[in-house]
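The complex appears here without one of its protein chains, the remainder shown in place.
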Amino acid sequence: MEKIDFSIRCLGEPRVKSPLKEADFVEDSEKVIYSNDPAEILEQQKEFNELCAFEKAGPRRMIYHDPSWSKAAILTAGGLCPGLNDVIKSLTMTLKKRYRVPVVYGIRYGYAGLNPDYRYEPLVLDDENVDDIHCDGGTILGSSRGNQDEKVIVDTLMRMDINMLFCIGGDGTLRGAHAIAEEIKKRKLSISVIGIPKTIDNDISFIDKSFGFETAIYSTHTVISSAHNEAKGAANGVGLVHLMGRDSGFIAAFASLANSVVNYCLIPEESFSLDDGGPNDLIRSLVPRLKERKHAVIVVAEGAGQEFFDVTQKMIDKSGNVLNGNIGLLLKEKIKEAGDKYGIEINVKYFDPSYMIRSVPAHGTDSVFCLMLAQHAAHAAMLGRTDMVIGHWNSAFTHVPIVLSTSKRKKIELKSQLWRSVLALTWPEYQS
Amino acid sequence: MEKIDFSIRCLGEPRVKSPLKEADFVEDSEKVIYSNDPAEILEQQKEFNELCAFEKAGPRRMIYHDPSWSKAAILTAGGLCPGLNDVIKSLTMTLKKRYRVPVVYGIRYGYAGLNPDYRYEPLVLDDENVDDIHCDGGTILGSSRGNQDEKVIVDTLMRMDINMLFCIGGDGTLRGAHAIAEEIKKRKLSISVIGIPKTIDNDISFIDKSFGFETAIYSTHTVISSAHNEAKGAANGVGLVHLMGRDSGFIAAFASLANSVVNYCLIPEESFSLDDGGPNDLIRSLVPRLKERKHAVIVVAEGAGQEFFDVTQKMIDKSGNVLNGNIGLLLKEKIKEAGDKYGIEINVKYFDPSYMIRSVPAHGTDSVFCLMLAQHAAHAAMLGRTDMVIGHWNSAFTHVPIVLSTSKRKKIELKSQLWRSVLALTWPEYQS
Amino acid sequence: MEKIDFSIRCLGEPRVKSPLKEADFVEDSEKVIYSNDPAEILEQQKEFNELCAFEKAGPRRMIYHDPSWSKAAILTAGGLCPGLNDVIKSLTMTLKKRYRVPVVYGIRYGYAGLNPDYRYEPLVLDDENVDDIHCDGGTILGSSRGNQDEKVIVDTLMRMDINMLFCIGGDGTLRGAHAIAEEIKKRKLSISVIGIPKTIDNDISFIDKSFGFETAIYSTHTVISSAHNEAKGAANGVGLVHLMGRDSGFIAAFASLANSVVNYCLIPEESFSLDDGGPNDLIRSLVPRLKERKHAVIVVAEGAGQEFFDVTQKMIDKSGNVLNGNIGLLLKEKIKEAGDKYGIEINVKYFDPSYMIRSVPAHGTDSVFCLMLAQHAAHAAMLGRTDMVIGHWNSAFTHVPIVLSTSKRKKIELKSQLWRSVLALTWPEYQS
Partner (left out) sequence: MEKIDFSIRCLGEPRVKSPLKEADFVEDSEKVIYSNDPAEILEQQKEFNELCAFEKAGPRRMIYHDPSWSKAAILTAGGLCPGLNDVIKSLTMTLKKRYRVPVVYGIRYGYAGLNPDYRYEPLVLDDENVDDIHCDGGTILGSSRGNQDEKVIVDTLMRMDINMLFCIGGDGTLRGAHAIAEEIKKRKLSISVIGIPKTIDNDISFIDKSFGFETAIYSTHTVISSAHNEAKGAANGVGLVHLMGRDSGFIAAFASLANSVVNYCLIPEESFSLDDGGPNDLIRSLVPRLKERKHAVIVVAEGAGQEFFDVTQKMIDKSGNVLNGNIGLLLKEKIKEAGDKYGIEINVKYFDPSYMIRSVPAHGTDSVFCLMLAQHAAHAAMLGRTDMVIGHWNSAFTHVPIVLSTSKRKKIELKSQLWRSVLALTWPEYQS
């Protein structure tokens, strides 16, 4: 058993009285237990003489930054995700209306907006211009990919007198935020850097739920119904749906359970075969099913089946990452070939709805989650916490060190109830 | 002025009393005027001594087929379209509940279901199994492309004792229906062949509105909003939406007006240029717009810009038709190239939602249209009409000879109020 | 045969060259025929020596008002309706971007906004503040009921130098617009008054379709499905849905056809009985149906069954109109009583979704309709037409005198194909 470091960096002692109401406060001593298994908890207690737990998020009686002298900046980076505008709205409202921070900047187009070379003017956010943005998808700030030199960024923060920076973005963005926090530390500045983790794939470790994921699952319903209709609309029809999920198959798995007409769900975590008789042989399961039922629906996560691509031929993106091969298009070809080989004319209809899923507005309980996440981010920044993200664990909001949250990716456990549920509803072989 | 032949073929004199209620009937003499321009009407009257008009659809007092001896068959062919199940439900209900036809077959997978080689069993339709199909997209019968030998089909119709065949499909399907009707005529059989024109592109001549089109337009809203969000979400973002419209741009034009965030709408009927300074030069309009506004949304119909493809390299489908080059992907490349050339990094997000638009269930007034269209098809069949489709013109349902409806495609008139409205809202050059 | 007066009042001869493109123009001579029945057309021709026809809407080469000296005002009055913001946006864009009218006012809260007593400041509309209003329901201008003294209003128009007034509203609003136009005429002013007829009930005469109606029908789908689910969810469950339709049953009839799970559709145009054995006896049809099928869905328009209320007890509104009795609640009671009488426990679930239907944004082809309607209203105003509304007839936009459009209400013809279709799908007695 390895000990995990849940400790959060602080800019200094909170000495300013919070302007919030008395009833709102959380005590500093409150924590959120990491494990929910009593046996494990007792073992930790025995081994470390304390329980592994997150710092609990929430407003405190005493805060670090003086609201009336504060200037906050918010930026969004990476791909779109439902709920970005909810987060921006809630950050703005909490800072301006509750803490009475006089200036909240909206930085344009991610970190680029903090690099003077790009000459992007920041927006000045207030309750008027964020009032109904929660009903729109996308981000009113714009976004961009890739980080900027942290020295340049800290120069800009200093020049603009910003003492709180909120970075809404994924893994790469959070690593950028960490570098900025380190640079700030090196210069001994009093600037809080708070990350709000964005990953439509829901694959951030130490966080049980990321914003936008829920809405993304809701919006897969229509495309899977369409795939089902197209599959049934032709003899030997196959509806093939390519969903997001570069490293983790959460979207594919949840989407398959949410609209239980899916017959095969392929994810990065579990390999499959294509007509060589290996384990989970898609073709050898699909062809008999088509002969018997005349249609099938397949959901495939973009990171699944990467072993079918020649790594040497894969494309490299700007940051030097290896790009995934397009497994959706490969499957489309392979299934057609299988039809020729096995003597049935298979009609494959291919769906790639990714942009349509990520650019819708968040709704319902997902909006509530965005809103509260952002409130807690504002509280953490006011409290002088830095180099951390707001997380969620076992029904509570938490403070998580950036380093911990980006240490590895969350993946679907093949033995989990989630994945066993998917298997139970999909592969016909599984039941027999 | 050329005289148009609106006359409809009949199997014979109606001699059977309709089982419908007295109040329901339409008089045989009722017609629907073709032109709505008084000047043109008077000219026709002068030249032909009669007014160009359609036969009006509706139930008649006396019918040709004896309901209690009748057997009907329904088939769906070609690509999916919203409303197919509404049409199937309404045909079944009208034939079985109102005319008391004892047997209504649902033929599987288009014309293939009438070719014994395929061994597809027909469904027997009744009010139980069609009860809630109007809430589902697709077609419960399945569909297929391509026609079958009309002799084989008429053999099947005779063997199954079918005296009414309803063919729901597009241009090709209707030509197939005409060939079947001709074969029936040759053999002097009493089988009505009634077409129900399906074209999500709304491009059938002599018919002002085709079923499913309205729902298709409604379902473009989300994808265009997504494209807008993606475009605004990146500096110099372009949301590029590829919509249906092989020969006519109705879907693209209506979609652009329905969600008026579209900046360029490209249709087959009007050519455009790509950076050669010709008329409607997309690149030379887009680049300055991006510099000024930082984002743009483009809607392109699949049949637009075909002049950019080398005809000799185009693919040919099974029926020998030349397939369109993929203008969406071409534009994506050209726009990126333009970015390099003009020194701005353009972020193109490409959307191709076609299956998602055509496989949704019809709703609202579009469902009402499907329902009434099918009722009128049933009335026409019972009346002994044949070799015709049910049309709609100037607020009334009509009988249209198949030959007339397939004689040419309806296209957007460049001088029409529709197209001028699109231009007025899109190309920035147009206003100045 | 009575001759209808389709002539439109003009402020004067058009002498200003339109700034629009050459290709856009409609010829003054273009008309839209009123009847679509050849027999009737020939008879008119014989009797009046001309054909009954509307003036066709559209931009003209020469216009009356000089755009650069113009000031327009737009107001919305009466209850909400889908599409109000589309109309406001399209009016603003057409006037400002195409005609280059320098000032377009948005008048607050209907006619009250033109009465200085209320001290409502007008908005100044431009392409920025109307940019995305088409995605929101309601009206950005606000609305109010009731007219104001036309003398006061014309004083205000004079004081503000307004030469074009657009009144978006129903019957009452249009009568108010007529009074204003008359007052303007009396004072010999050059102010165009153009009405844009708003009626979610689709009940304006001489106009085949009113904006918002289509969207309203789309949005009834969910409530009728809910009623169906509730009805099936209890033994002898009845889902009772009260829909709009004060004098005409178009919404109830279309909604019943659009989601064909409705078993009874009650409208103002056809009376029915409640357990006295009269014609269309709802109770005596419903009770046996419940015994056999255990559930039923009833749609009732608010103006149906008013004969069951004692006129002397009806409420009177501010304008002296007799308010309808609430037929929905009455039916709820009567059905429960019938259960007691006939010994079955009937579970009635009552739905009254009216505000939810009228306050949604317009979508799809309905948005397109709003947009083009408003464009034509702008063209008509620039042309110097006045005291008229923009209508739609047989696929074309038309000019209709206000007096004609308010002369009577459009109602469902009981012999029409629309109503016969509803009957064919609802009352079980109808089929047998």
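Note that the chains take the letters A, B and C in the order they are written out, and that residue 1 is the start of every chain.
Quick note on the criterion: a contact is a pair of C-beta atoms (placed from the backbone, for glycine too) under 8 Å apart; a residue touches a chain by one contact, two chains touch by 3 or more.
Predicted model, so just to flag it, every value in this text is computed and none were measured.
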Of the residues A:210, A:226 or A:259, which one touches the chain left out of the display? A:259
Where the complex has a chain not shown, which of C:62, C:330, C:356 or C:418 is the residue touching it? C:356
Of the candidates C:142, C:170, C:249 or C:303, the residue in contact with the absent chain is C:142
Just one of A:12, A:38 or A:277 touches the chain that is missing; which is it? A:38
Counting contacts across the full complex, list the positions on subunit A that touch the omitted chain. 21, 23-24, 26, 29-33, 35-39, 41-42, 45, 50-51, 53, 58, 89-90, 93-94, 97-98, 132, 134-135, 208, 213-215, 217-218, 220-221, 225, 254, 257-261, 363-365, 367-368, 371-372, 375-376, 393-397, 414-415, 417-418, 420-421, 424-425, 430-431
Could you pull out which residues of subunit C are in touch with the chain that's been left out? 80, 108-109, 112, 118, 120, 136-140, 142-144, 222-223, 225-230, 232-235, 237, 294, 349, 351-353, 355-356, 359-360
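The criterion applied here is as follows: only the chains that are shown with their structure count from here on.
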Which chain has its C-alpha centroid at the greatest distance from the C-alpha centroid of subunit C? A
For subunit A and subunit C, what's the span in angstrom between their mean Cα positions? 46
Between subunit B and subunit C, tell me the centre distance in angstrom, where each centre is the average of that chain's C-alpha atoms. 29
For subunit A and subunit B, let me know how many angstrom lie between their CA-based centres, rounded off. 41
Per-residue multi-chain contacts in subunit C, two or more chains: 132, 135
